[in-house]
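Report on the structure given below.
For this view, one protein chain was removed and the others were kept in their places.
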Amino acid sequence: MVERSQNLPVDAYTEADEREIKELERVWACPPGIIGWFTDTDHKAIALRYVVTAFVFFLFGGIEAALMRIQLARPENHFLNPDLYNQVFTVHGTTMMFLFAVPIMTALGVYLVPLMVGARDVAFPRLNNYGYFVYLIGGILLYVSFILNTGPDAGWFAYVPLSGPGYSPGKRVDIWAQMITFTEISALCGAVVVIGTIFKMRAPGMSLHRLPLFVWAQLVTSFMIIFAMPAVMLASSFLASDRLIDTHFFNPAEGGDAILYQHMFWFFGHPEVYIIFIPALGFISSIVTTFARRRIFGYTAMVLSLIATAFLGFGLWVHHMFATPLPQLGQSFFTAASMMIAIPSGVQIFCWIATMWGAKLNIKTPLLFVLGFVAIFVLGGLTGVMLASVPLDLQIHDTFFVVAHLHYVLIGGSVFPLFGAFYYWIPKWTGRMLSERLGHWNFWLMFIGFNLVFFPMHQLGLQGMPRRVYTYLPNGGWGSLNLLASIGALILALGVAVFIVNFLWARRFGLIANANPWNADTLEWSLASPPPDYNFYRIPVVEGSNALWDRSAENPVVVGLSSTKRETLVTSVVDAVPELRYELPGPSIWPLLLALATAETFIVGIFTAWAFAIGAVLTFGVFIGWFFGDPNYENVAAKEPPQSEEPHRAPEVLRAENA
Amino acid sequence: MTNSKRHILNGYGNGQRLLAVLLLITVSLTTSCGGGLQSALNPAGPQSQHISQLWWFMLIVCTVVFVVVLGVTLVLLVKKAQGSPDELPERESAESQRRKAFIVVAATAATIVILGAFLVDSFLVGRGLTAALDRKQGVVIEVTGHQWWWEVRYPDVDASSIFTTANEIHIPVGVPVTFTLKASDVIHSFWVPNLHGKKDLIPGKVSTIWLQADKPGIYRGQCAEYCGHQHAHMALWIFAEPREQFDEWRRNQIQSAVKPASDSEKRGQQVFLTSTCVTCHTINGTSAGANIGPNLTHVASRNTIAAATLPNDRDHLASWVDDSQQIKPGNRMPPNKFRPEEMQALLDYLQSLK
Amino acid sequence: MSTRTAIDVSNLPHHGFDTFDTIWWGNNLLLAIETSMFVLLIATYYYLRQNFNLWPPPLAQLTAPLDPLPDLSFGTANLVLLLLSCGLMFWVDLSARRESRAGAQIGLVICLLIGAIAIVLRSFEFSAVKFRWDSNAYGSIVWFILGMHMFHLITLSCETLLLTIWSWTRPFDMKHRVDITALAVYWYWVVGIWIVLYSVIYLTPRFG
Partner (left out) sequence: MLLLATGVLLSCKREQRQFEPPPSPAGNVVMSQLQPGAQRPEPPTQNPFEETAYGLSEGKRLFTQYNCSGCHANGGGSIGPPLMDEKWIYGSDPANIHSTILEGRPNGMPSFRYKIPDDQIWELSAYVRSLSGQIRKDIAPGRSDDMNVHRSEQRVEKKKPEQSFVPKGAEQP
């Protein structure tokens, strides 16, 4: 029997409540067995699958990084031959950026946003399910081909003439281009789902200025995904069509231009790294609020700086191309934009420090990771400002200095907060607390290992070691620093291993987590751990920006949602005034079939153009099933009593309350 | 960079403290700025001099900012108020909120000021780099990037004194040198850290960069844009030498190849002209005229071979000619199997091409 | 059990038009994605134009007539057809809101026909461009833009087909009237984008 600690401390459950909760569990239950695994549209189940799959790809990426570090440990090493090394570093970059970072950030959003805004499920559950399967197929495609010696070998951003038809024989880069399209479709699905949930499904009373910062971060990230991903889908489609049907987008002899690819890719590239970084800001705000036992300092400043980072993120992609023959004046404009984006991040860090100043800090592993973040990200941000200036960038661009910078801001900026988020939310997901002792070991091994690997790389970059070299000459003076970096990589890997041990240990021996182990303030902590399928039995009414802390004594709730159908509350965008009782579709097989149809279109599309025709027919067939096939439409229309037509008439009871 | 959290550690076994100390040692060890003939921290020309001044200015300011921010984080950890974690959060007094707001605004203003300083300084240095000096007495060199070696061509008004060499560039000291950069296949990046930043060679576009060496010496550069299998071994040397030494080198380069003297060298030339070498290489003054591979007219006058990967002595030359795929797997030169006496004759001939 | 202030939502309807329903938001987010893609396509068009001194480039093979400009016939026909169809779709939208099933049924069938005709016209437009997709960068980008818009014409017609089948065979309930209004929004967007793309492909070479 799932232990049900509901959010109604005021009164125990009556007889009617018990029956209704049993009914709810039956309606929202996931179908059993393998079929259930493919058809379940519960946002928590899908999100956990995303997290686990993305973490497995993170481990693959880590193994590839270890291979590279072994090869670079000594000059003129013969551990990997150049062809294999080029595949390893390309698949490492592609895995970390496309198969780990973006999906895991949207995954945490898909899991926690509905709980934090007080909804029973996400806005478009089947689209969410479809997004996961497309991502899974993209990942399998990359790794099956990598094992079969067809891994992409032109770098994770595959600059054109090298990745073009002339200089990349075979199907390696085609598979990379199609894999990009897959992961971008899944990211776009995730973004549409998150925006739909945040705008339309918030609990009554949660107006926009009471939204938790985590939800703000996810909202801003989703809008960035909406406007950034099409750029890379176009870049990879142009590349694929250049390679397969002889178009001339990047062929300088026929009017094309190699720099067009760089513009197109980096217009997506830089927002992409902010798409990875901004959700981490949301994690940190949640962790800092809980472990400083205090409301965040400067809530509006934090929200404005999130939005400012998003807008500026689109305006500075040319700092990746300072070494190309672009006009000097244009480049200095982008220097200014690149430096300006350091201001919102600076404001965020100042506000967190102000929040923690003089607070009763509860030093637990999540907060330790946040402190690790501050130490590493500030250094990464400063090297980023150095990279923003054109003359200095000419010296350190495409060297190991850049490798150090990107790992400082990516691992420091989002992997450390991610591990903090794991320690903070795994009790909610699994019902078991992770061990604090192992947590501290995990943090310190990762912190020290990370600094040992990547700090010497600043020095290597300044001493002239270019990026992506499979080996280097002995007399360059780079041998000792590379050896040090390789040892550091071992310690970093050890740290991640400790996390896995901690997770597996906690599954059996971890303390049972109650509903709110950290006394946190957001709504997901009012539910049991792990939360029931239907999330909220009665959706709470929110009275302050820190939902649980600002809850008044009599704790108003929403009643009247039917328990015979999967119903959730749809509310207005700005003030969350209830508008509709929205009927969510139940489990359905169609998302999986649509994902397979999309997979057929793009994978076979590498080999023949007819794949698009077959794909179109298959997709249309699946749409017919998707549109007509789901059972719950039938009975609704039949026995539904005629509804009152004006949705905008909000019930009077609410209006009186928060007048 | 003080990033160990002293007081957190004393709560734990000395295992962690040892790790932190180890970290501190290694960090201080690594910041020793090594000299090295391919280092941005060892400028030998006006451009890299300006850039390294900009670098040191930014490094110092950023280190100060980093230490301040990290110091504040550590202090707030030490000074944290005691209290059990499960009681409800208290609301801060309005007065402390106002004081903190002032500090945050001040900190943000400081950030903006620092960034402004960086922006202005980098803009000035940037303008300085591309200022058009009077390059009348300067030298113009055309560099074309191939997959994994550099073709260097010295154009001249009178056609007879135009010559092509590979991977090693001689420039006069103290004279501005303009490089015209073209790529023949994929994107490469021309970068000699001691003299100037890098400039990409993009197929279909011509980019120019000018630099100047103030101190005579040898400066090593390397391709900085990933360009395929042997991107790691695509290096070049720049020899900065006094004007007269440069002119003397140039006069020698203009001459066509030295006639073979001893009969072993004659035999070597015979072997060269009748085997696969002639399909790719050029030796001015002989019938070999293909320009797929580097120009070998004065190959013996170069210190290195194979894009500055191997020293130019007899046994490296032999191993390179016999099977270059062992040294640079994937490069465009196929292995050539010669009989031993043919190989010796060929080596004699190649080493005679001063 | 102490009394609890509670909000009774049991009498709220299931669906609402426009911004009330999540379908509307999902539909418009999709249109935002596609708009950003078409904006980037147009940017590529003008970026590639810089590399040519003659745009469209002179015809190398002399087999075709000398004028490289894309001829207007089919493009304009498509434009006029789609603009007219907007009026019809507005009527279908109105009949969906006023729950007049007959109006929606007939209107959707006609819109389906218009969609099919538009697709056929588009297939002729490809030959009106005078360059193949693999002849040069100009041919590539124009074919890509026309291809992407054709992709949208096809999805539009499929969605109209689905809704037509639904409105003829299944109950004309509130959910699917909202779907028809969403279809209307998508239809207006496809026509609006075509006006922009038409001017980019056909007018800029003549007057730009």
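Letters A, B and C mark the chains as written, and numbering starts fresh at 1 in each.
In this section, contacts are C-beta pairs under 8 Å (C-beta built on N, C-alpha and C of every residue); 3 or more make two chains touch, one makes a residue touch a chain.
Please read all numbers here as calculations on a predicted model, not as lab measurements.
**Student:** As a test of the contact rule: which chains in view would the missing one touch?
**Tutor:** A, B, C
**Student:** Would you mind spotting which of A:I35, A:I63 or A:A253 touches the chain that isn't drawn?
**Tutor:** Selected residue, touching the omitted chain: A:A253.
**Student:** Of the residues listed, B:S161, B:S275 or B:N303, which one is in contact with the missing chain?
**Tutor:** From the options B:S161, B:S275 or B:N303, the contact with the absent chain belongs to B:S275.
**Student:** Pick from A:C30, A:L244 or A:V559: which residue touches the chain that isn't shown?
**Tutor:** In the complete complex, the chain left out is touched by residue A:L244.
**Student:** With respect to the chain omitted from the figure, which of A:T150, A:T309, A:S414 or A:T601 is a touching residue?
**Tutor:** Residue touching the chain left out of view: A:T150.
**Student:** I'm checking contacts with the chain that's been left out. Which of B:G71, B:G116, B:P242 or B:P335 qualifies?
**Tutor:** Spelled out, the listed residue whose C-beta touches the missing chain is B:P335.
**Student:** In the complete complex, the non-displayed chain touches which residues of subunit C?
**Tutor:** Subunit C touches the chain not shown through residues 134-136.
**Student:** Please output the residues of subunit B touching the missing chain, sorted low to high.
**Tutor:** 185, 203, 229, 274-276, 278-280, 292, 325, 329-330, 334-336
**Student:** Identify the residues of subunit A touching the omitted chain, counting contacts across the whole complex.
**Tutor:** That gives, for subunit A, the contact residues 83, 137, 140-141, 144-145, 148-150, 161, 164-167, 169-172, 242-246, 248, 251-254, 599-600, 603-604, 606-608.
In the analysis below, only the chains that are shown with their structure count from here on.
**Student:** With centres defined from CA atoms, tell me which chain sits nearest the overall protein centre.
**Tutor:** Smallest offset from the overall C-alpha mean is found for A.
**Student:** Just how far, in Å, is the C-alpha centre of subunit B from the one of subunit A?
**Tutor:** 36
**Student:** Report the inter-centroid distance (CA atoms only) between subunit B and subunit C in whole Å.
**Tutor:** So the centre of subunit B lies 51 Å away from the centre of subunit C.
**Student:** Need the CA-centroid distance for the pair subunit A / subunit C, whole Å please.
**Tutor:** 31
**Student:** Name the residues of subunit B that each touch 2 or more other chains.
**Tutor:** none
**Student:** Which subunit A residues sit where two or more other chains touch them?
**Tutor:** Within subunit A, residues 256-257 contact more than one other chain.
**Student:** Spell out the residues on subunit C that touch subunit A in their complex, using ranges where they run on.
**Tutor:** Those residues of subunit C that touch subunit A are 1-2, 4-16, 19-22, 25-26, 29-30, 32-34, 36-37, 40-41, 44, 47-48, 51-52, 57, 133-141, 143-144, 154, 158, 162, 165-166, 170-171, 173-175.
**Student:** Using the touch definition from the top, list the residues of subunit B that touch subunit A in their complex.
**Tutor:** 1, 3, 5, 8, 12, 16, 19-20, 22-23, 26-27, 30-31, 33-34, 36, 38-41, 48, 50-51, 54-55, 58-59, 62, 65-66, 69-70, 72-73, 76-77, 79-83, 85-92, 96-97, 100-101, 103-104, 107-108, 111-112, 115, 118-119, 121-123, 125-127, 129-130, 147, 183, 185-187, 189, 191, 193, 196-200, 202-208, 220, 222-233, 235, 309, 329-330
**Student:** Using the touch rule from the top, collect the residues of subunit A that touch subunit B in their complex.
**Tutor:** 81-83, 86, 154-155, 159-162, 166-167, 252-253, 256-259, 291, 293-295, 297-298, 301, 323-325, 328, 331-332, 335-336, 339-340, 342-343, 346-347, 349-351, 353-354, 356-363, 368, 371, 374-375, 378-379, 382-383, 385-386, 388-399, 440, 444, 448, 451-452, 455-456, 459, 462-464, 466-473, 476-477, 481, 484, 518-519, 521, 546, 549
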